[in-house]
Structures are given as C-alpha cells and as structure tokens.
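Of the protein chains in this complex, all but one are displayed in their positions.
Chain nomenclature is as follows: A, B, C and D, assigned in order of appearance, with residue numbering initiated at 1 for each chain independently.
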Amino acid sequence: MSNFFESHWVLSLLLILPMAGAALCLIVQEEKSRYVAMLTSVVAFAISLPLFWTFRSGTAAIQNYVSVPWIEAWGIGYTIGIDGISILMVLLTTFVTPLAILASFTYIQRHQRAYYAMLLLLLAAMIGVFVSLDMFLFFLFWEIMLIPMYFIIGVWGGKRRVYAAVKFFLFTAIGSLLMLVAIVVIVYLYYRQYGVITFAYNDLVQLPIGRDLQFVLFSAFALAFAIKVPLFPLHTWLPDAHVEAPTAGSVILAGVLLKMGAYGFLRFAMPFFSHAATSPVVVGTILVLSLVGIIYGAWVAAVQPDAKKLVAYTSVAHLGFVMMGLFSLTTQGIQGGILQMVNHGISTGALFLLVGMLYERRHTRMIDDFGGIAKVMPVFAASFLLVALSSIGLPGTNGFIGEFLILIGTFQKYPVVAFIAATGVIFAAAYMLPMVQRMLYGEVDREENRVLSDIGIRERLVLAPALVMIVLIGVYPQPFLSLTSASVEALIEQVEHRAVSAPVQMGVSDLRFDRMPILGIDE
Amino acid sequence: MIVDFFFVLFAVMAIGGAAGMVLARNPVASVMYLVMAFFALSGVFVLLDAHFIAAVNLIVYAGAILVLFLFVIMLLNLGRTEKTDLRGPLYRMLAIVSGGAFFGLLLVMLRGGHVTSMAGGMGQETMDAMLRARGAVGVVADPMFRSYLVPFEITALLLLVAVVGAIVLARQKAP
Amino acid sequence: MVNFLESFLRVAQHADGGYQPILPGLILLFPLVGFVINGLGAFLWRDSKRVPSLVGPLAIIGSFAVVLANFLAMHAAMPHDPAIVSLWTWMAVGDLSIGVDLQFDQLSVLMLLVVTGVSSVIHVYSIGYMREDPGYSRYFSYLNLFVFFMSVLVMGANFAIVFVGWEGVGLCSYLLIGFWYENREFASAGKKAFIVNRIGDFGFLVAMLLVFTHFGTLNFVEVFAAAPETLVFGGGVVTLITLLLFLGATGKSAQIPLYVWLPDAMAGPTPVSALIHAATMVTAGVYLVARAGVLFAMAPVSQATVAAIGAGTALFAATIAMQQYDIKKVLAYSTVSQLGYMFLAVGVGAFTAGMFHLITHAFFKALLFLGSGAVIHAMHHALHQVHRHDDPNDMRNYGGLKNVLPITWGTMWIGTVAIAGIFPFAGFFSKDEIIWSAGSYGYTVLWVVSILTALLTAGYMTRLMVLTFHGENRSGADVRPHLREVPAVMWVPLAILAVLSVVGGWIQIPESLPALPAVDALHHWLEPVMEPARQVMTEHGLHQAHESPLGGGEAVWAIMSTGLALIVVMLTFRALVHRRYRPASESETPTGFAGILYNKWYVDELYDRLIILPLLALWRGCWRIVDVGLIDGTLNAMASGTRMVGWVGSLFQTGRVAGYMFWFVTGVVLILALLLL
Amino acid sequence: MILDFSSPIDYLWALLPEVVLAVTGLLVLTLDVFQRGDRSGPSRAWVRWTAVAGVLIALLANGYLLGIEAPLRSGMIAMDGFRVGTNFVILGATLLSFLLAFDYLRREGLDVGEFYFLVLMASVGMMLLAGSRDLIVVFVSLELMSMSVYVLTGFNRRDPRSSEAALKYFLMGAFASGFLLYGIALLFGATGSTNLALVTSEVARGTADGNLLLFAGVALLVVGFAFKVSVVPFHMWTPDVYEGAPTPVTGYMAAGVKVAGFAALLRIVTVELAPAASVWTAILWWLAVLTMIVPNFIALAQDNVKRMLAYSSISHAGYLLVGVVAGSSMGRSAVLLYLAIYAVMTLGAFAVVGAVAGEGDSRGSLADYRGLGWRRPLLGALLAVFLLSLAGFPPTGGFIGKLYLLLAAVDSGHVTLAVILVLTSFVSYYYYLRVIWKMYFEDAPEDAPLPAVPGATFRFAAVVAAVAILVAGLFPGRAIRTAEYAGEDMSPRQVTPLSQPAAPAGVIETNTD
Partner (left out) sequence: MDIETYSLILSALLFAIGTVGVMLRRNVIIMFMCIELMLNAVNLTLVVFSRSLGIEAQVFVFFVIAVAAAEAAVGLAIIISIFRHYELVDVDRFNLLKW
C-alpha cells in the first residue's frame, strides 16, 4: 500500500477520479448527483491525505513522479509529480473541495447534475495545475479550469453573474494567452539551443535564457500569474467574481484558484527567469504592488457594505502578503508564503462558507441587513468569530504563522517594505471586526433575523474541518513547514545561482522579432 | 506600318466600346458597345497572330455570350434607360480614383517588368513555323488534348455544373 | 509524545540552583481546560450554573496553587538563571526557530503569582456578580481563557510566545468588553479596544522583526545576553526596538496616545474591569518593559520617552478622573493614571519600582473595582426590582450608601487610602518609590508631575467615595428599600483584597524611612532578572542621587507626600460631603473647564475628526474612485470601446456590393503600392 | 504501384479520389432522375446515401494514393503527402457536411439530387485546386469549385436572402477571378510557364532583378486567393454570403473553400514561389494582421449567430495566414492541421446553428439561444464544444491548432504575429463566450419555441465531430505527425528547366524522393 502512495498513481488517480465522478454526476438522477460528488471528493481527499505522511520532506526531489510520452511530436509528456511546493497545494485542494460540495447541498437547486460535474471537473483541473511538470499539461489544466468556473459563476451565480463570469474569464484569459506565447518562445529557444522540441519542465528550466529576454518573458508569465493572484491593480475581477459566485464557487476561487498565481510565480516564473525575477526592478515592482495590495485591499474592504465583497477584498490583502513573502526570496518569506496560501484557503474559504450560510437563510449579504445574529445563531457566531480572527492573523490561529514568517523573511531584506506591510495587521482588524460587530452583535433589530435557525449538522460538518485546521496550524505548524522546507531552500539556491549565471546571449535579438515587412527592407 | 494603323484603330475601338458600355444608360446599348469592344479585341488578337483565338472570341464571346446577355435583358424586360443606374458624383469619383490608381500602378509595373522566356523562348520564327506546320487550330488543339487533358476534363465538369446550376436556379417552380 | 508530556510536566533545560519548575504545563492547562469545559457549556448546558461556578474558579485556583508551589520552590533555591521549559517547536524555518517555551524566573513567577492570585479572587467574586446573567458559562470560559493567555504572556520565553499571550489577552479583553454584545455600544467598545490594541501590537510585531534581524533569535535569554555586545548603547536600532516595544505597551497599557480604549472598556462586566482592565492585562506593558529592561537600559532616548509619556498620562488621566460621574470611568482613568506611574518608574530605570507598583496597584485597584462592582450590583438589583432604567453606574444616583453597604464601604476606603498613597497602605510604598526614583534620577519635571498626580489621585478618589457612600442617598425613595449588601461570595474577595492592599506594600520598605524595619524583599527577589539592566545603566553612568531636585532625602519627601495626600483627602471630603448633588437624570452637564474635563479633553472627538473620519473618507475614495472609477472604469471603457470599434467597423459592411468592390480595389492598390515602396 | 503515365489509365489512378467523386456526382444526378418522380419533391434516400458512399470510397481511394509512386516530377497535379492530406480534410468535410445537412435539407425542402451533385463537384474542384501545380489547373479548378458554390449559395430559391447571397458572391467572385486571372497572366509572362514546377529559377531571378511583372503577378494571384479564403480587405462578401446561404452550405463553404484555398495558396506561395518569399511575405504579413484584427472586432457587434460565425471564419483566415507567412514546413504543417480542425469545428458550429434556426432559417439571433443549453442539452453542449474550439481553448483541437501556428510563427521569427494572434484570439473570446452565456446563463422566455430534436444522423455526425475535436485537443500526436509529414512532403522544386516548355510530359508528380 505504501508503494501506492509513493507512486504517481496516487496523483493520477486524483486526476482521473474527479473526472470519472463528473461523468457519473451527469448520468445519475438529479438529486443523487450531490452524493456522487461528495463521495468522489471525499475519496479524493482520502487518497491524497496519506501523502502528508508518505511524502519525504527531507529532499527537494520531485516525488510521486512519472513521465509518460504523450504528444511525442512536440516532446510533450504526461509528466506529473509533487515536491514541497506543490504538496500543500494539492492537499489544500482536496481538502477544500469536499467542504465546498457539502456546502452546496441545499444552496444549489437548479441543474444540480451539471453543477456537481463542473465542481468535480474543476477539482481535477486544479490538482492538475499543481502536479503538472510539463508546460503543455500545465497550461492545459490552467485553462480548462476557467471553463467550469465560468459556468459555476455564470449559471448558479447572483444577479450580475454574467458580468462577473465574463470578467473573470476574460481577465484570466488575457494573461494566460500571453503566457502561452512566452511558453512557445521558451520552447523555441530550447529547440534552437538543443535541437529538440520539448515542453518538459525539467528540460526547459535548464535553458539559459538571455538577460534582456528574461524580462520580456517574465512579464508575460507575471501578467498571467499576477491576474490570478491578484496583484493590484489587476484585482478588480475578484470582488465581482466572488460576490456573484455561489458559495462553493467563492470558496474554491478563494481557497484554491487564487493560489495558482502565486504557485505559478514560484514554480515557473522564478526558476525560468531567475535573472529577471531577482532584478531590483521586478522585485521592487512586485513588492510595491504587494504592499499596495495589502494596504489598499484592507482599506477598500473596510468600507464594503456587502459581506462577501468585503471578504473578497481581504483576499487581495492576504495574497499581497503571500506575494511579498515569495519575492523576498528568503526561506521564511517563501515558506511563510506557501503556508499563508494554505491558511488563506482555509480561512477565507470558511468565511465564504459562513457568509453563504447566512445568504441561504436571508438571501442577502448586506452587512446592514444583519445584526445580533450571535443571539439567534450562537454556533454560527462562534465559528464566524474564530475564522475572522484567523483572517486577521491572531497568534494561535493559522493566519499569524504565515504573516509572521512572511514579515520575518521580508524584513531581513527589505525592512521598510515589511514595516509598511506590518501596518496591515492594524487594517485587518479595522475591516474584520466592524463586520463581525455589525453582523453578529447588537440587538436583533430585524424581524426576519429573529427566526433564523442556527447552523445545522451538515453545516457544522462543513465548518468543523476548517476550524480544526485553523487552530491546528496555528498551534502546531511545524509539520506543514517541514514539508516545504527542503524544496524551498533548493529553489532559493537555484534561483540565486541562476540569477547570476544567466547569459547575455540568447536574448531578444536572437528571437528575430519581425519588423513590419516592406519589400526590400525585409531580409 | 499597316499593322500599327490597325492596332491603333482597334485599340481606339476597344477603349471606346468599353467606355461606352460603362457609360451607356441603356442596357441594350451597353451590350452593343461591348460587342464592339470584343470585335476590336479580336482584331488585336489577329494582329498578334492568335487567329484561332480571335475566331473563338468572336464566336463564343460576341456571338454566344453577349447574345445571352441580351436575351436575359429582354427576358427581364430591362431594355429601358435607367437614370439611377449610374452612381452619383461622389461614388463616381471614388470609383475613378481607385480604378485610376489601379491602372497607374499596373502601368508602372508593366513598364518596370519584363517578359521572361524560358530557355530562350519560342520567338516569332518558331511561332510562325508552328503555325505553318499545324495550322491555327492545330497549334492550340495539340497541347490542349495532350498536355492539358486534365484541365480540359475539369472544364467539362465545370460546364456541366453550369448547366445544372442554371437549371436549378432559374427553374420556375421552387423545389 | 512521551517527551512532550514530560517536558510539559516536569523537565527544565536550564535548571539552576536546584530549582526545577513544578508541573509547569498545568499552569496553562488548568485555565485551558476550564475554558474548554465552560465554552462547551455555553452551548450545551446553557442554563446550568453549577458547572461553571465550579470549574471556572477552581481552574484558576489550581493554577494559582501550582504557581505558589513554584514560587516557594524558587524562593528556596533562588536560581540565578531562568529555567526554560520547552513544550514543542512552534516554527522552525531556516535560521528562525521558535519554540513554545516557558520561562521561569523571578519576574515571571512573581507576575504569575499576582495574575493567578488576583484572578482567583475575582473568579470567586464573579460567581456572585454574574449569577443571574444568561451568559454565565460563556463568561467563565472567557475569563479562563484570559488567564490562560495572560499566563502565556507572562511565561513566554521568547518574544513570539509573549506575543501570543499579548494578542490573546487582547482577544479576551475584546470578548469580555463586548460580553453584553446585544448592546451595540458595548460591542463597539470591544471593537475599539481591539483595534487600538492592534496599533500597539503592530509596534510589538515590528520590534520582533528587528530583534530577529539583529539577533537571529527571539529567545529572551539569548537576546538579552547578547544585547550589550550586539547593539550600540543608545544606538538607532535599540532605540527603535524599544520604542516599538513601547508602542505595543502604550496600546496594551493604555498610555497616551492609545489610552482611549480603556475607559470605554468599562462596558464589560465589572469583575472583568477589575481583573483585565486594572489588575493584570493592562499592566502587561509594564511587565514587557521590565522584561526587556536590558534593551531599555541601553536606549536612553526610549527611556526618557517612556518616562515622559508615563508621567504625562498619569497627570492627564487624573485630570479627567476629577470630573467623571460614572464610577467605573473614574476608576478607569485612575487606572490609566496609575499605569502612567508604572511607566514613569520603568522609564527612569526603576524597573523594580514599576513592578512594585504593578503589584500593589493590582491589589487596591482590583479592590476598588470589585467594590464599585458591589455598588453597581446592589444598585442594579434595586433598580431592577422597581423597573427603573436609571444608570446604576452613575455616582450622581448614589449617595449615602455606607449604611446599606458597610463592608463595601469599608474595604473601598482602604483601597482609596492605599491608592492615595497614605502610609502605611500598599500604595504609599510603591508610589513613593516611584516618585523618589523620578526625582533621584534627575527627571525634575516628571518628578513634579508625579507629585501633582498623587495629589489629584487623592482628590478624585475621595470625591468618588463621597459621592458614593456619603451624604444623602439620591437613588429615589422607591429604590432605597431594595438596596442590600452584597452576598458573602462577593464581599469575602473584597476583604481579601483589602488585606492585601494594606500589607502588600510591606515587601519593600526603604531603609531611609525612620522607625521602620527596612525590607528589601522585592528588590532582592528580582535582582537576578534586573541585574543586567542595572549593570548597563551603571556602566553608562546613570546613578540614583541621594537628594531630590529640590533638596531633601527620600524620607522627607515620603513624609511630605503622605501628609499632603492626607490633607487633600480630608479637604476634599470636607468640601464635598455637604455639597448637594442631584440624581443623574436631573443634572446638567458640566460646563467650562469642568466640562472639558467631563468630556475628557475631547480627545475621542479629536481622534474621530482628525483620524477616523478622514481615513474612512480615504478608504471610501479608494473604493469608489480608484477601484470602481479608475480601474474598473478604464477596463469597462476599454471593453465598451472595443465593442464600439466593432460596431463602427460593422458599418463598413453596408450590404452593397459596389462598396465591397471599392474596398477590394483599394486593397489591391495598397498592395501594389506596398510592393513599389 | 508505379505510375509512368505512359498510358491514360495512369492518370486515372493518380486522380482516383477526384475521379471517384466526379463519377459519384454523375451517378447521383442520374439516380435522381429515376428516384424523383415528381421533380418538385425530395429525392429518395438512395441519392443521399449514394453520395455518402461515393465520398467514403473517395476517402479509401485517397488512402490508396499513398501507395502510388510516380517518378515524374513536374506534373500539373502534385503527388505528395500534402495533397493526400488536404484531400482527406476536404473529403472529411464533405462527408460531414452531408451527414449534418440531411435534417436541414429535409426541413427546408431542398433535399434534391442536385444539391449532392453540386457539393460533390465543388469537392472535386477543391481537391484539384489543392493539388494543382499549374496555373491553368488552378484557375479551372478554382472556377469549378466556385461555380458550384455560387449555385449552392442560391440553392434555396424561396429565400431572398439566399438569392441575394448568391448574387453577391457571384459578382464578387467573378470580379476576383478577373484579378486572379490577371495575376496568373502576369506571372506567366514573368516566368514563361504556367507550370509552377518548372519556373523556380525564373522566380528567383525575377525576384532578384526586381521584375515588377513578377511582383504584380504574385500580388494579384495572392489577391485572388485572399478573396477566396476571405482575407481582409477582400473579405467583405463573406458575412453577407455566409448569412444568406443555406446553413449547411455555409458550413461547407466555410470549411471546404477555405481548406482548398489555403492549401493552394500554401503550395503555390510557400513552395513554388518560395524564391519570391520577400514579395508575398510583405503582402501576407499585412493581410494577416488586418485579417486577425478587423473581423474579431466586428464580430463583437453581431447579434446574429450565423453572421458572427462568418466573421469568426474570417478571423480564422487571419490565423491561418500566420502559418502561411511563416512559410516553413512547420508553417505548412500547422496550417494543414489547423485547417483540418477548423473544418470540423466550423462545420459543427454551423450545423448546430442550422438546427437551432428552425423552419425557414428564421431564428438566428443571439436572443434565440437563451436557455438552449438546458432545453436542448445535446445541441448546447455541441455548440459549446465547437465554440470553445473556435476560440482556441484547451482541451479542444482549436487550441492545438493555434499552438502549432504559434510555434511556427515564433520558429520563423514572427513573434509580433504570434502576439497579435493571441491578442485577437482574446478579443474573440468575448463573442464566443457570449453565445455560451446566452445558452446557459440566461433563461428562455416562456413562449420561446423549442428547436426540434435533430435526427439520428445529425446527432451521430455532430457527436463524432465534437469528440474528434476533443480528441484532437487531448491526443493530437498522430494528427501532428501526419501534418508534419504532409508539410514536409511537398513536391520538390524542379531544378533543371525542361527544354520543351509547352509540353509538360506528365500530369502527375511524385512523392518519392
């Protein structure tokens, strides 16, 4: 059995199972589809969970690796595997999805089969993104992911769902398209250098790319990832998408999808273009944008009348922290960043779940429509409070660990940046607590709110894992940190080494950019 | 000299016929102008030693095709002058400017180019010799049924398609 | 797992002088278990009072017992180095390694003793005070959780763990201030407390970052040992670190400019005010400064700042206390003021004096709060029974209560005298040492301010007593018959604290006082901890003078101050006891200078206008103008612009063949022209 | 089998697929006479299935071509992998068109033998066009194709839109033919032969000399083809004609004509006229840019799905031009693969549009697609797949095609084109997505008529097409290999000029080398 967990089959199964589940969802009866989806996602989680223990944390090597030729003409392979950077993301994905599905049981009334099929498809795509070690495969999953999300927002979303869905799709797509060109350019450069077409990550990452060209290609990658993260000022799709998406959509969006941007930076943009990624211009820009995200996200969140939108803007702030950590290029910063991604996935996911539960009862998300909920829904209120505290990074909850490590890491290199970022802890309190207060506390001054029922067994089951994780990671984060450390250290070493060793040739001029051809001038 | 004279004559006729066709308000007159232009062109063909083509041009084009046009004009009862048929001044200017620019550019390109004859080309003498040996029809017929057998067969299909198409489209009753 | 348990219960790594921490984990475990049981109870057996009444106080008393045992053991061994108990590794990333480590040294054990001791008393008191509250179980769970976090704060062996406790107590404070969350204002006060505290926490956090960057560790032992070598005396780094730490302290300990939350924090149940907002949590800042004494000693600028802000706060808050009518508000400002004293002490370098006042203040301020709680409790009951909605906190509704609440009256007078600094009560010794330190270290202005504040303290406390207990009763004829002395479960704690308020000061009696045995217990006790700081100070030429700035030794000024205080008390009493006050509902709001004081110098309004409103406007602007307007506006404009371009483009598609042909020919012309270029 | 073209029967073998189709066409026409008693009634099933069978046999025959060797090199029709490849695409498109058209034809009362005959003839023209290496064959086969398609466009004579489309197409087409013909004539003058296989050195010399006759010839030739494949600014007929033509014809036209036109353009321009690359690159580069940008923007403003798809089809011509501009064998492979995928997806899309449009082709506006995805799940899903593929979204074939084009463009140094390609694709996302959101995100009004359930043949063919698209997106290995083979296996250029220019010895040309 342990062989299974050390083989690629565990990952392959994680890809196949949800797709099979999705197909099954479409076939079974409308009311049964939810159970199929739930079962599938729980099994997927059960399969992925042992990875936590079977993963060898002492090494930076890729594990559960397999590389099967797939499209040999282009050197594309079915190459998957995990290392310290991706394992937490995979676990996060399998962890969050069952919760999202369970949270949808009563929320989703129309077209249930399609809904659950889409969710499972999304699950497969998300795992695919995190385990892919082939640029083609990665891009495939990266893009496929958009489709179910587009549908989830568009079909089961709120009033402005079409606008939100299209905005989400187009925003994300523009970045990925330019990234596609960059990938193609890398593949071409590799081909010129070694005479082989390949999309394999392990090959391409070896390619020495000229310094000036690195900036161009990095920009393309960075745009794709920055939109997904999202970095200021590319974040405006996020509030709309979150607000309009059904609860499960928001949960997965916040819980997993946003992580892909940061993961992309870590996995692809930084190793590929180490010189550019460590250059003062790029680091400066990203740090400044992250800072703006942290501060500005918190500010804007603080004045939102819509609870869901508020939570959405907090994501901007949190992911700003993550990006800051990653680009500090210190062990603490990056490990903190990775852990913070997990934390954000759990906490913000849980917040969306909670807001969703209220929405199901009252069909409104306006903060002012509530008040005194703690009286009628004590369990809900307690959970909400805990999650909110985690979101503002109270020590003892998971949120603190990530933020603290990020700040420690960043401070060693960029003290001023970390200093300013640390003010985020104040603003975090300034947006979260007023919401808590306005929604949970005070007298129940609306008749509708007086009869609200506290969360039931199913909803408690949805929340419990998240709450447990919030405290667990907050108190004992070391197992999670240990998983990532070897890979992160190797990554830093690699990036720093390659930043210096990047060649001057193989640059933009080697690309032979086409001039606008006019006869006679063209060669 | 005499050739030059005839060439100028035919050229003027052709240009006049073409212009007349474009400018004539009455469709029937247009057809007649075009017939004149085709006649003149056939004359030029003769001057260029393409006797068979000249004949075919007269028979098929001027004789058959234009008669068909005339026939359709009559059939549709369009043989009257339409004031609005010629476009207004703005459009006229646009058309003439673009057409003139096109002609100007063509002229520049024709003058700047040169005819290439492969492997020394055929030349006037060879041409004359071939004409003498096989006759005006023969020189054309031989390659057409040997080298150009395939396009010839394609043309056959093309004509069949035209026939079937004409029937399909112009049939009285809708299918 | 076994190792973990072992370390949790017994083993210390840096044992010294034969001292081994005794059951260290239990100190934390008891309150935590109490929190869990009571917390579950809040949901599961909401109406049962028995379990919380039992579990809540017992958990703390258990904790206190363990602490006491440790204290005795330590007292016997008197180790020189702290004992560290490592529970588990919290975060180990790269060269950063933070353990969940507990530090047992004289400072922490002393502080623990105060915390758990006072907590025990207040827990017991709460049984009576909160008996009829529907959130009984919840209340005890919060209170237990508070003690847990406070213990973490005190015992933490590194900055990070202390920070856990630091924010944890803030959380509990938030929860308890907003305990009656149905009242929007109360909840709002909790929120305010949290956010203001967070500003301070920001300072603490950044200080930690700085410490780690320069020391590579956050462990107290290593940091303080390395500090004199690693950092430059009076240098920018250490000054920055200490100032940031002090920013944290101003938040937690309610100093200028972050004191504004504490008076509002009185929204919580009174025992909470006694425990958290008087005796324990708010003193954490003082504790922190004392803990990081070495660092502060190395940063004269910071020390001066601490002292100045402490003195300033002391005076400022005292003036406000003079004109408050809410009994708890008076006590709250008094607390702020007294905390200012403590900062003055640690600021001038008299860390032990600061700790001393911290301890005595814990006793008499807890006593005063509990006493006021008893008054409020009695008033509330009486008002409740006649269905009146007057404010049971407003002193204008009291008057002449000494007859109905004799025990409360008596104990509270003890507290008042103690806080006024009258010999031989606890406050006299501690306050005197502070004033003397300020004077003898050469802070003349602060010294004068401290004396002035002492007089104000005596004044407003006497005013409080008079308004509450003396004169005529103003509660109304219908209410009066229902007023009763509080039950034993409430007055016994009062009595205990009263005793402590008397004897608490005797642990440290300066030798200069005539006719008294010199006791140096506290100094001696804290010596191992405070030694390095003092060393740094002496090395850099900071000496305590033997005369005050105006001449005269310690004894002279001690006698003079107690005499002055006594005179102020008596004068105030005489002046006020015959004044006729009217009940709150019939009084006008004070005007003139009294009005300004009544309105707390309008600081809250100022903050509102100058900071909060502009910030909110800015944030709203960010959202509406930048986000919605600029970014989304641009994008939407681009989108609609694109569609517009498409629409314009489609206009070329006129459906007229001639047009198409024109474009066709134009295309040909352009292509030919391109070739000719 | 080795062909030496000593006997006419060898021509037959070499042109076997075309011949099979032509014979089938005649057979269908003949059968129709006997199968349709009343001339106004529909044909019987025999006619339909004969046509289908003919295409199937032609497919077999086309496979058989792979085994033929012909040592002579300078024929009028190529004998190489590229021709076989394009033939497969064209025949596949024809077959798919037939299968998808049955429902529509029956509904609109157009199910008569002539339809099949004309489609078959058009296919013959397409295949010959794609394989031709002689300008005369180019012209004649192009006319064969065009003429059939003109008639097909106007096939629904009861519908004025159909007639109008036919007229516009015909006028513009004939007009463009004039330019093409002129180009051919000038090229002939500049190189001395209509046989492109023979003129390499002349083209090279003419390019070097700056022979403007050659330039003009190339330019006008390119214009002629640009018209056929609807390249901006010669595209303006396309939206009108695509909208007006009977929907199956539109699909067939969008797929087949474009495949044949691009195949011919590729062969003539990138192989036979390769020495003149500087000339046609200069032209096609600009045309590619224009063709990617203009239609994608205009399509945003469309409310009629069919018309929107027409603009989409124009934009695809732009993408394909990128591959042509690349000019390398990789570019050719990319274009070929893209053409194959494009043919399937565009046929599928138009077929669904035809099915949704209902009686009289009346319901084609976007609003008519509201709720379709839930009311007719199969149609909705099919259209979604085809549209996503047209948008170039993974895991569909459209993505693989675009990726291949990008690779080819970057490989040949045209990074700017690659960037424009993806940016314009991005613009196109909007209008493709819009259909999808109408289908799934909005609800149909209460009284909206439900589109009829399509027939079994349609369902079968459409599902096969959709699956093919997905397979092409996920497992394109074989397809890429085939396209690579076809792109490389183009007729080698003739090095030694023949001494007998007027008498090319053979029609057929070899793929063995």
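Note that in this section a contact is a pair of C-beta atoms (placed from the backbone, for glycine too) under 8 Å apart; a residue touches a chain by one contact, two chains touch by 3 or more.
Only a predicted model underlies this, so the values are computations on that prediction, with no experimental measurement involved.
Taking every chain of the complex into account, the absent chain touches B, C, D. For the chain missing from the display, the contacting residue among D:G54, D:G92 or D:G154 is D:G154, taking the whole complex into account. On the side of chain D, the interface with the absent chain consists of residues 135-136, 139-140, 143, 147, 150-151, 154, 157, 160-161, 163-168, 170-171, 174-175, 177-178, 181-182, 184-186, 188-189, 192-194, 239-241, 243-244, 301, 501-502, using the contact rule stated above.
Residues of chain C in touch with the missing chain: 650-651, 653-658, 661-662, 665. Against the chain not displayed here, chain B makes contact via residues 3-4, 7, 11, 14-15, 18-19, 21-22, 27, 30-31, 34, 37-38, 41, 44-45, 47-50, 52-53, 56-57, 60-61, 64-66, 68-69, 72-73, 75-76, 78, 82, 84-87, 91-92, 94-96, 98-100, 102-103, 106-107, 110, 115, 117-118, 121-124, 127, 130, 139-140, 143-144, 147-148, 151-152, 155, 158-159, 161-163, 165-170.
Convention: only the chains that are shown with their structure count from here on.
In terms of C-beta pairs in contact, B-D outnumbers the other of B-D and C-D. For this pair, chain C with chain D, the centres built from the Cα atoms lie 80 Å apart. Remark: chain A and chain D have CA centroids separated by 42 Å (rounded to whole angstrom). Residue positions 106, 108-109 of chain B are each in touch with at least two other chains. With touch defined as above, residues shared between interfaces to two or more other chains in chain A number as follows: 518-520. Per the touch definition, chain C reaches chain A in the complex via residues 42-43, 88-96, 160, 163-164, 166-168, 171, 174, 178, 181-184, 187-188, 190-191, 194-195, 198-199, 201-202, 205-206, 208-210, 212-213, 616, 618-620, 622-623, 626-627, 631-632, 635, 674-675, 677. Those residues of chain A whose C-beta lies close enough to touch chain C in the complex are 233, 236, 239, 296, 299-300, 302-304, 330-332, 335-336, 371-372, 374-375, 378-379, 382, 389, 394-396, 400-401, 404-405, 407-408, 411-412, 415, 418-419, 422-423, 425-426, 428-430, 433-434, 436-437, 440-443, 475-478, 481, 485, 489, 518-520. Those residues of chain A whose C-beta lies close enough to touch chain D in the complex are 70-74, 111, 139-140, 143-144, 146-147, 150-151, 154-155, 161-162, 165-166, 169-170, 173-174, 177-178, 180-181, 184-185, 187-188, 191, 197, 511-514, 516-520, 522-523.
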